[in-house]
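One structure below.
Missing here is one protein chain; the remaining ones are kept as they sit in the complex.
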Amino acid sequence: MNVVVWNENRHEKTNAKVAEIYPTGIHGAIADFLNEEEVNVKTATLEETEHGLTEEILNETDVLLWWGHVAHHEVQDEIVEKVQQRVLEGMGLIVLHSGHFSKIFKQLMGTTCDLKWREAGEKERLWAVDPTHPIAEGLGEYIELEQEEMYGEHFDIPTPDELVFVSWFEGGEVFRSGATFKRGKGKIFYFRPGHETYPTYYNKDVQRVIKNAVKWVNNQNTPTHVYGNTKPLENISEK
Amino acid sequence: MNVVVWNENRHEKTNAKVAEIYPTGIHGAIADFLNEEEVNVKTATLEETEHGLTEEILNETDVLLWWGHVAHHEVQDEIVEKVQQRVLEGMGLIVLHSGHFSKIFKQLMGTTCDLKWREAGEKERLWAVDPTHPIAEGLGEYIELEQEEMYGEHFDIPTPDELVFVSWFEGGEVFRSGATFKRGKGKIFYFRPGHETYPTYYNKDVQRVIKNAVKWVNNQNTPTHVYGNTKPLENISEK
Amino acid sequence: MNVVVWNENRHEKTNAKVAEIYPTGIHGAIADFLNEEEVNVKTATLEETEHGLTEEILNETDVLLWWGHVAHHEVQDEIVEKVQQRVLEGMGLIVLHSGHFSKIFKQLMGTTCDLKWREAGEKERLWAVDPTHPIAEGLGEYIELEQEEMYGEHFDIPTPDELVFVSWFEGGEVFRSGATFKRGKGKIFYFRPGHETYPTYYNKDVQRVIKNAVKWVNNQNTPTHVYGNTKPLENISEK
Partner (left out) sequence: MNVVVWNENRHEKTNAKVAEIYPTGIHGAIADFLNEEEVNVKTATLEETEHGLTEEILNETDVLLWWGHVAHHEVQDEIVEKVQQRVLEGMGLIVLHSGHFSKIFKQLMGTTCDLKWREAGEKERLWAVDPTHPIAEGLGEYIELEQEEMYGEHFDIPTPDELVFVSWFEGGEVFRSGATFKRGKGKIFYFRPGHETYPTYYNKDVQRVIKNAVKWVNNQNTPTHVYGNTKPLENISEK
């Protein structure tokens, strides 16, 4: 399985605190723990040619992870089109945290993907509300993060296919923090935590969820449908 | 309730058979039976200024019906943006038949909305598979249409919020023919039948469904959410 | 529309505090505000013959509300069977608060319907997470209840057809507080708040939700399906 971790990699260069927490970038930290699994992991960033997402790379990618925040608008529309195309063809997509406002996520959802937010270093508790879901394998009843950015409802997304986590925030809000979607042959997982100024991606439960999600969104060999004009499979009566 | 029936109105001008079946256009036929209900009905067509969908008209529209086929690409992107914006704000949208490939539907779905199709004048039977749904009120177990265009699976849409009808076709295919979706504050209903060369919109059951759907997608006064940066509702502990 | 508010009416007789808050019983308080709508409201309680739910009464009931807590086991199985039968035939059902553990709800869900709970007079905030839903009409972004019993996830129910409210609790839990289900021709709404020692059913937003839900679960005239052995609608080829 070929996995690409994409990151805009901007905060890491402009904010010393972020650079300290994630010395090899958020993508580096995520790639590190994914390398513990039996998958081939590459990273790609905004500043690379074609954002590191050339057609060749995309075509051999099974699962793409996406972290972006301040530079969503710098992502070229034609790259977004190609990523969308690949998701519809069956590439798995994991959208992390502030990626909720990425072009690719909004385009796949058809909504604003807007939400409430607040940076106050408050506690988040993600409750596992679907006890059947492979993405929650190996977890306890909830994940607790001592400090995170708050995202609050209403989260303007279509009804998720599955709701895996619901967050409680110290400041009084709730959020649908782990949600799956299907688009074409592609499986999508949105996972809320991961603000750049907190060491969230070092949390073992967060890593467990992302590892599980990589497996879950990976589509092996489901039916490929043919579209367009088609001949009848049965006789049609004269009228 | 203000209802606008939008039609590209192209086949009616170029195809004598269509003009004969729908002398006032498909929009005219639909407006006629909607006028039997307690709603204000207007029509709008592609050739009008801003396709008849000016900001003023859109702002006072509660429910928009959409029929298009050969001229999807002629619909201006900025009008599509405005329609999408209004749906997200709560305007109901009913997408009819070949409108599956309209810019507005594809943009709200995030998928190709592709399907199999065939014009062979074959029989379609739409089975009502959700016996709780207000859109099926007043119907029997199924709607039978002696001759229709075939649309077959796979229909490349996101998982519908609700599946109301499944079609059987003489030639051997099935299709999810009546499906609801939620986007923002807007409710959407896709309804399959309505090929231009058949008198489908004169069928009483088809009319019943569309009348029911107009009521169902109409959003009165649901919560309006505030997005963006927000203050805590509870005290956040010092850390 | 004929509405019946059912209550086990036990706390009201044994707990002075409850009797003081609800002098005519929880059923009386609910019937009072439902009487502001254009519906016929009756009440029924556990101690009545057949729990006040005779076949005659059930047959003419369009919507049934259910409040129970300490006496779930005293509800006769044959009455539960009849109520289930009526729901499958199209009677709307609204299950309130501790009714989550009623025989009728568990039987319709197929799960334990278990949950976490705590009586600590803590704050509950119900966020409206589906901004299209008629059950949320007339509300703001959330409902705040200064003191309520806590119900926490995991709530052991099947995936709801629609998730309307998610609760935040002061003590650190979340809960899927407003959820819809379809069973047969019947529509079901579960609504969490309503502990007997708090004046929850006098809260105007709570009343608004219950009034909206009564309309929403009421099924008028959807298709009645025929089951069992059936003749073909089309010719079947010899083989």
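So that you can tell them apart, the chains are marked A, B and C in the order they are listed, and the count of residues begins at 1 in each.
Everything below uses one rule, namely that a contact is a pair of C-beta atoms (placed from the backbone, for glycine too) under 8 Å apart; a residue touches a chain by one contact, two chains touch by 3 or more.
This one's a predicted model, so the numbers in the text were calculated from it and none came from an experiment.
*Asks:* Looking at C:Asn2, C:Thr54, C:Gln147 or C:Thr197, which makes contact with the chain not pictured?
*Replies:* C:Gln147
*Asks:* Provide the residue numbers of chain B that touch the chain removed from this figure.
*Replies:* Counting over the whole complex, chain B touches the hidden chain at residues 125, 127-131, 141, 152-155, 159, 162-163, 166-169, 172-174, 176.
*Asks:* Counting contacts across the full complex, list the positions on chain C that touch the omitted chain.
*Replies:* So the residues of chain C touching the missing chain come out as 84, 88, 107-112, 114-118, 120-123, 146-147, 150, 152-154, 156, 158-159, 161, 170-173, 181-184, 223, 225-234, 236-237, 239.
*Asks:* What residue numbers in chain A mark contact with the hidden partner chain?
*Replies:* 90, 125, 128, 130-134, 136-141, 161-162, 170, 182, 184-187, 219-226, 233-234
As a working rule, only the chains that are shown with their structure count from here on.
*Asks:* Over half of interface residue numbers shared between chain A and chain B means same, under half means different, so which is it?
*Replies:* Same; most numbers are used by both chain A and chain B.
*Asks:* Report the inter-centroid distance (CA atoms only) between chain A and chain B in whole Å.
*Replies:* Computed value for the inter-centroid distance: 31 Å.
*Asks:* At least two partner chains per residue is the criterion; list those residues in chain A.
*Replies:* Residues 152-154, 159, 172-173 of chain A each touch two or more of the other chains.
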